[in-house]
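One structure follows; several queries about it will come next.
Here the complex is missing a single protein chain, while all its other protein chains stay put.
Our next item is subunit A:
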Amino acid sequence: MTIDRRKFFKSIAITSMSIIGVRASGAPKAETDEHDSEFYGILYDSSICIGCQACEKACAKAHGLPEPTDKPEKGILRKTSENQRCVINSYETSQGEVYVRNQCMHCDEPACAAACLTQAMYKTKEGPVIWRENKCMGCRYCMISCPFDVPKFEYGSTNPKIQKCDMCYDRIIEGKKPVCVETCGDALFFGTRQELLTEARRRITEIPELYLDSIYGKEVAGGTGYLYLAPVTPDELGFDKRIQDSSYPALTKSFLYSVPSVFILVPTLLLGIHEATKSKKTKDENYD
């Protein structure tokens, strides 16, 4: 009984604190920069990728989605969809034809998770950003917010899901690698972010003629769990140049932080004005 009561009051307190914005951190799961050693991620090496689509097929099979039938083709942009969590695209670049893989980037500070009002989109402590069906209410604000346009919605369903890569989270907690990595040779490499960065630098220094000396994902959108190595710049591979290098949730910080002060300042001010106008009126005009 007493415990229930205490629990009850605690949840009331948490609720009211959330409503007035005290608990808003502006950036979920971003307290330290220790995640490099903790967060798992995947290194994708587009200089090695041969566009065989083995990962696409394995992904479809593992998640009960239809097997993709179209092939990567230059000039045609294939997109992830509610039926496909990852795609390989082909680009004609200054270095000839280059393949590139698109899927959720598993941002260190995901916009989708900051946007989600039910924590259905969630950055796990292992690193993958996952979607939890029983929490989601289908508002699609995550789709509005994700800078990479990753979450996809099943518009045709009466019980729609959000589809996006979850880095095979259930396999990761069992200690296994994501299916795509397991299917692929060297183009996909799984490890902690720290390991990925080391591996990427090793590849760049060992075969410098294959790579541009930069790792996409190291900074973009505040750092992502997916890292890219490529022979050309990201915008030659269809990445949006407008995507900023700093964290997306930080964009809402100043708004969120101002909420608690509005809750204190505005009512006080209003009450003050109310009192001031009241005293004047009763003196001069004496209503009723």
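The rule is simple: a residue touches a chain if its C-beta (ideal position, glycine included) is under 8 Å from a C-beta of that chain, and two chains touch if they have at least 3 such contacts; residues count from 1.
Everything that follows uses one rule, which is that contacts and distances are computed from a predicted model.
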item	value
Omitted chain, identified by the protein name its UniProt record gives, among "Cytochrome c oxidase subunit 2", "ABC transporter ATP-binding protein", "Transport permease protein" or "Ni/Fe-hydrogenase 2 integral membrane subunit HybB"	"Ni/Fe-hydrogenase 2 integral membrane subunit HybB"
Selected residue (touches chain absent from view) among A:I50, A:L117 or A:I173	A:L117
Full-complex contact with the absent chain, from A:L43, A:A58, A:V100 or A:C136	A:C136
Options A:N89, A:S145, A:T183 or A:T224, residue touching the unrepresented chain	A:S145
Residues belonging to subunit A that touch the chain removed from view	14-15, 18-19, 21, 23-28, 79, 81-82, 111, 113-120, 134-141, 143-145, 147, 149, 152-160, 240, 242-244, 248-249, 251-252, 254-256, 259, 262-263, 266-267, 270-271, 273-274, 277-278, 281, 288
